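Only one protein chain is missing; all other protein chains are in place.
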Amino acid sequence: MQYMFIENFKVRDYECDMQRIVNNAVYQNYLEHARHEFLCQRGVDVGALAKEGLNLVVIRAEVDYKRSLTSGDEFYVGLNFSMQDRVRFRFEQTIHRKSDDVICITAVVLGTGVTTKGRPKVPKEIVEKLTS
Amino acid sequence: MQYMFIENFKVRDYECDMQRIVNNAVYQNYLEHARHEFLCQRGVDVGALAKEGLNLVVIRAEVDYKRSLTSGDEFYVGLNFSMQDRVRFRFEQTIHRKSDDVICITAVVLGTGVTTKGRPKVPKEIVEKLTS
Amino acid sequence: MQYMFIENFKVRDYECDMQRIVNNAVYQNYLEHARHEFLCQRGVDVGALAKEGLNLVVIRAEVDYKRSLTSGDEFYVGLNFSMQDRVRFRFEQTIHRKSDDVICITAVVLGTGVTTKGRPKVPKEIVEKLTS
Partner (left out) sequence: MQYMFIENFKVRDYECDMQRIVNNAVYQNYLEHARHEFLCQRGVDVGALAKEGLNLVVIRAEVDYKRSLTSGDEFYVGLNFSMQDRVRFRFEQTIHRKSDDVICITAVVLGTGVTTKGRPKVPKEIVEKLTS
């Protein structure tokens, strides 16, 4: 499969839980970090926008857990981006374990922008940077 | 709305991120904790099962983020449980902010049991405890 | 022992790691949450101060790990506060497991205030609220 962006990771022991596998919430951290690195590469800095009063937020996440990662596993997150509609970002993300290229997670994450007062706002420059 | 189980929480500051709202992955922690407390109340101890070689795992999560929680917010997770089919647990979970009873998150989480060797296994006693 | 402030907790499963005990970094979360709740009770809101450009930060932590907490344990953090000197807060914190009142953690945490530009700043009103 072809991705617009790939981010490499290695499981850290503190990310594993009593089941000795990566805790299910931690995959959301991995997925978020990959999205932010993609955005950053396109010139969209989530932290800087937050300071200016615009929060890029997740509005829906669908995550399928197919295989578990465990201590020491190396993996990457592949990411494709498109506009779901005029105001919603769509990220398709897949986590591949490197040792055997098995798919561990597939996810569709929808996001948008909101002001600190809760009003929706998706500046055109951002859309242009992400879709060009 | 009526729930089979309710768990109360208060946002802790370290759960908020640069956007000064609860980080999206942290809601998964809240949802998991509510599920485990429900299971525990029904006599199903996720940690003890893990020790015996049976992991209760999430296989799919659909989460809709409707409103953000922030520093100091009190909230509760309401939970309903059913069997999606013979081997899959279905949790419907909703996060309500207490100050105004606004719904912040709705989620459907599917789970199952797997042995440490990766084989599916859902003991009948567990199903009985959860559905009785 | 007598404390100026006590905060109650219960271990959540996602806080336990592969050793099936609370991960050592998570105790820092517990200690921070207890400090922030104490500060909040005294009218010092860490989040609101951050928004206004003043960060209350930790400058030194000494933590002794005496016993481990595990899945489901109930415990409380006892806290005493004093000024170490004119610009440094001193928190003495102890984690007690409730089932047997065994001490699990003792900690001394020093903090101070810094502006977002990195300059030290400890407003007199804050000191008064905390020591009165």
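Here the chain labels run A, B and C in written order, and each chain numbers its own residues starting at 1.
Criterion: contacts are C-beta pairs under 8 Å (C-beta built on N, C-alpha and C of every residue); 3 or more make two chains touch, one makes a residue touch a chain.
This structure is a prediction, so every number in the text was calculated from the model and none was measured.
**Student:** The chain left out here touches which displayed chains?
**Tutor:** A, B, C
**Student:** Among A:51, A:66 or A:98, which residue is in touch with the absent chain?
**Tutor:** Only one of A:51, A:66 or A:98 touches the chain omitted from view, namely A:51.
**Student:** May I ask which residue of C:58, C:103 or C:130 touches the chain that does not appear here?
**Tutor:** C:58
**Student:** Which residue numbers on chain B touch the omitted chain?
**Tutor:** The missing chain touches chain B at positions 13-14, 16-18, 20, 23, 25, 71.
**Student:** Can you list, in ascending order, the chain A residues touching the missing chain?
**Tutor:** 12-14, 16, 20, 29, 32-33, 36, 40, 45-47, 50-51, 70-72
**Student:** Which parts of chain C are in contact with the chain that was left out?
**Tutor:** On the side of chain C, residues 18-21, 23-26, 28-29, 32, 46-47, 50-51, 55, 57-66, 68, 116 touch the unshown chain.
The rule we apply is simple: only the chains that are shown with their structure count from here on.
**Student:** Tell me the rotation angle, 0 to 180 degrees, that brings the C-alpha atoms of chain B onto chain C, to the nearest 5.
**Tutor:** 180
**Student:** Measuring centre to centre, with centres taken as mean CA positions, what chain is farthest from chain C?
**Tutor:** Chain centre farthest from chain C's centre: A.
**Student:** So what's the Cα centroid distance for chain A and chain B, whole Å?
**Tutor:** One centre to the other, that is 21 Å.
**Student:** Quick one: chain B and chain C, Cα centre-to-centre, how many Å?
**Tutor:** 28
**Student:** From the mean C-alpha coordinate of chain A to that of chain C, what's the distance rounded to whole Å?
**Tutor:** Averaging C-alpha atoms per chain gives centres 32 Å apart.
**Student:** Residues of chain A that touch two or more other chains: which are they?
**Tutor:** 18, 20, 23, 25
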